[in-house]
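What follows is a single structure, and I will ask about it in a moment.
Missing here: one protein chain of the complex. Every other protein chain is in place.
So, subunit A:
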Amino acid sequence: MTSAIATKDKIRAQGLSLFYGDNQALFDINLEMPEGSITAFIGPSGCGKSTLLRTLNRMNDLIPNVTINGEVLVDGENIYAPDTDVVNLRKNVGMVFQRPNPFPMSIYDNIAYGPRIHGIRKKRDLDEIVERSLQQAALWDEVKDRLGKSAMGLSGGQQQRLCIARLLAVDPQVLLMDEPTSALDPISTLKVEELTQELKSKYTIIIVTHNMQQAARISDTTAFFLNGVMVEHGVTDKLFTNPTDQRTEDYITGRFG
């Protein structure tokens, strides 16, 4: 690994397998995601990359009939241990989804939603968090005069940055991004990509993407998945220029997927 990558692992999957009913979707995944860097998951549709992402903050708990074997360690703690506080886990490991999903409330209330449920009540504190989060998400200048207006009136790209701001407002340590730009136009995509570069100094980011150029542009390490198996994981530059596995090479050169 290069020196650009921090040595400490923020998240580590160990022998992780996942079943939807009798269908195995992930096979014995072993993967380290270093702190303060961007890890990209790439692979064809249905390869398990989004499923893996959703195991990292236990979003799969919301789906019935999911069985998980193995461990996911966040800061060395197994989040599938019986005494895990899932609510607290998700506060630390937040998620941005494929489709922007703002709540049907005002821009302000969207951002203040997280802080409020975590007990922050004072107007002055909330105002400060709302402004800081929107600025971090590079949205403040566009919305500062319409904070009381519904978030549903924003464009798709603005909505996605709002969702990122909403997440930053709860002050997480890890951002999971599930194809965050696949529903956005190129300009909005660029803005979100730039945003990830600014955020990675403070947060550990794990991003699932369909778009290999995107993975190459923004990530430090990349993991390639195929049919629920992690084929290869390494420094992004090396994985894209000189992959170890034949299947990775076939995929990145466009022979399938």
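In this text, a contact is a pair of C-beta atoms (placed from the backbone, for glycine too) under 8 Å apart; a residue touches a chain by one contact, two chains touch by 3 or more; residues count from 1.
FYI, contacts and distances are computed from a predicted model.
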Per UniProt, the name of the complex member that is left out, chosen from "Phosphate transport system permease protein PstA", "Thiazole synthase", "Sulfur carrier protein ThiS" or "dihydrouracil dehydrogenase (NAD(+))": "Phosphate transport system permease protein PstA"
Hidden partner chain, touching residue among A:21, A:46 or A:153: A:153
Contacting the left-out chain in the complete assembly, out of A:72, A:147, A:170 or A:252: A:170
Residue, one of A:40, A:95, A:134 or A:184, that touches the chain absent here: A:95
For subunit A, the residues touching the chain missing from this view: 57, 59, 62, 64, 87-92, 94-95, 97, 99, 101-105, 113-114, 116-118, 149-154, 163, 166-167, 170
